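Yeah, one chain of the complex is gone here, protein chain that is, but the others are all in their spots.
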Amino acid sequence: MKNRILTPALLALALTATPALAQDSGDSWLPSLLTETPQEGFDLAVTMARKGVTTTQGDKDVLFAVRPNYASDPQSLIDVSGVIAMYFATVAQANDHWEE
Amino acid sequence: MKNRILTPALLALALTATPALAQDSGDSWLPSLLTETPQEGFDLAVTMARKGVTTTQGDKDVLFAVRPNYASDPQSLIDVSGVIAMYFATVAQANDHWEE
Amino acid sequence: MKNRILTPALLALALTATPALAQDSGDSWLPSLLTETPQEGFDLAVTMARKGVTTTQGDKDVLFAVRPNYASDPQSLIDVSGVIAMYFATVAQANDHWEE
Amino acid sequence: MKNRILTPALLALALTATPALAQDSGDSWLPSLLTETPQEGFDLAVTMARKGVTTTQGDKDVLFAVRPNYASDPQSLIDVSGVIAMYFATVAQANDHWEE
Amino acid sequence: MKNRILTPALLALALTATPALAQDSGDSWLPSLLTETPQEGFDLAVTMARKGVTTTQGDKDVLFAVRPNYASDPQSLIDVSGVIAMYFATVAQANDHWEE
Partner (left out) sequence: MKNRILTPALLALALTATPALAQDSGDSWLPSLLTETPQEGFDLAVTMARKGVTTTQGDKDVLFAVRPNYASDPQSLIDVSGVIAMYFATVAQANDHWEE
């Protein structure tokens, strides 16, 4: 059996979610795909990637029950970047690529 | 031989399926790709990602026959987020990105 | 050397192929990308994901020569869902997302 | 160090290439993305996925120098299906999804 | 438990970020998706892939606390190339593929 524990990198991803994600019962966390700038669109893509993680594993105890670990998994970091890229593609399309 | 057991993260994904997925013999679980809001579109994407899992491994006993495991696989969580991202791209396109 | 045997999850994917896939010599198994409903489109995407597997490994003996294994690979299940998502995106586009 | 040897599944992918791929010095192996039917488009996508492999590792001896192995890697089979899916998306777009 | 340390390849990715990424508090690091040429668009895609990594793991100490390692992970290099490809697709679309 092979298990990887939750590395700091993932924790960073999952736990720095915005307050809107934390409650998740009040207002919508995704009212619109429109943003003012490409950079805000990138931030929204990061939020969506995080939401994809917390939706699957909502148990904060599980997310926290990891040993401090000073080595992070580069593969995870790359994969996260890939997931953000997918969400960003959708956000960019919704904003007509912020065409000038 | 390398096997990974079904982690809680995946169970969370596969077993919290909607009732519509559970029966899967009555009404359609995917009557339309249209949703009212982006957030509902995200939820639909999560449902589709789950359906992709339960379609392949429909045996609930197999899905449940896992040992309690307090460590979850961060790689799986990231990958799930990536699959949701792919479905969301399609749902967003179907809804013209909920353009305002 | 690292080998993973064919898990039940993959068998479920590869062997529940439709009769059209089984013969594969008569009529076309993919006459059109058009479907009546989104759900039928999803089913077509599942069929295409399976075809991608059986095209590569057509030897049924190899596919069957696996040990019974009550633990399935969650990573494989997630990845399969991702492949279905890719095919579904194409099928949805072919059907104008079943626009109403 | 972790190495996986070339499994039969990959060999099947790489070595059943069409004659056009085998010579690869004469006529173009990819004169057009247009096909008559969706199924032929799928076959073209399979060809392109194979070409992506043989382009990277053109040494047939390396491809063949593998031990007979009755267990195939389900992960590889799934990944190959995913690569085919990506090429198919492009081929389908080139053919306007074979719209009727 | 399986951990991969931060290999030089990833360090190269994460630490050669542009000054704009380094401060990350002043001006926008992504004011626009428009570039003069395809090559500049490729460079922008590389920047975005890096930003996806540093956004998740912002702790430079963690990024640096790796042992010198003369062997790099080819899988990581390939995956990074794939992430760049995803961002490039979006950048190319924003620039109408730099159509002439």
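Here are a few things to note about the model shown:
By written order: A, B, C, D and E. Residues from 1 in each chain.
The rule we apply is simple: a contact is a pair of C-beta atoms (placed from the backbone, for glycine too) under 8 Å apart; a residue touches a chain by one contact, two chains touch by 3 or more.
What you see is a predicted model; the values in this text were computed from it and never measured.
Remark: the absent chain touches shown chains D, E in the intact complex. Counting over the whole complex, subunit D has residues 1-7, 9-10, 13-14, 28-34, 48-49, 51-53, 55-59, 62-63, 65-66, 73, 75-76, 79-80, 82-83, 86-87, 89-90, 93-94 touching the chain that is not drawn. Against the chain not displayed here, subunit E makes contact via residues 2-5, 7-9, 12-13, 37-39, 42, 46, 69-75, 77-82, 84-86, 88-89, 92-93, 97-100.
Going forward, only the chains that are shown with their structure count from here on.
Common partners of subunit B and subunit E, by the touch rule above, are A. Excluding subunit B leaves the other chains in the touching groups A, E | C, D. To overlay subunit C on subunit D by their CA atoms, one rotates by 60 degrees, a value rounded to a multiple of 5. For the self-contact between subunit A and subunit E, the two sides draw on mostly distinct residue numbers; the shared fraction is below half.
Centre-to-centre separation of subunit B and subunit D, using mean CA positions: 29 Å. Here the CA centre of subunit C is 33 Å from the CA centre of subunit E.
Each of the following residues of subunit C touches two or more other chains: 2-5, 7, 9, 13, 73, 75, 79-80, 82, 86, 89, 93.
Viewed as a contact network, the protein chains form an open path, each link joining two chains that touch.
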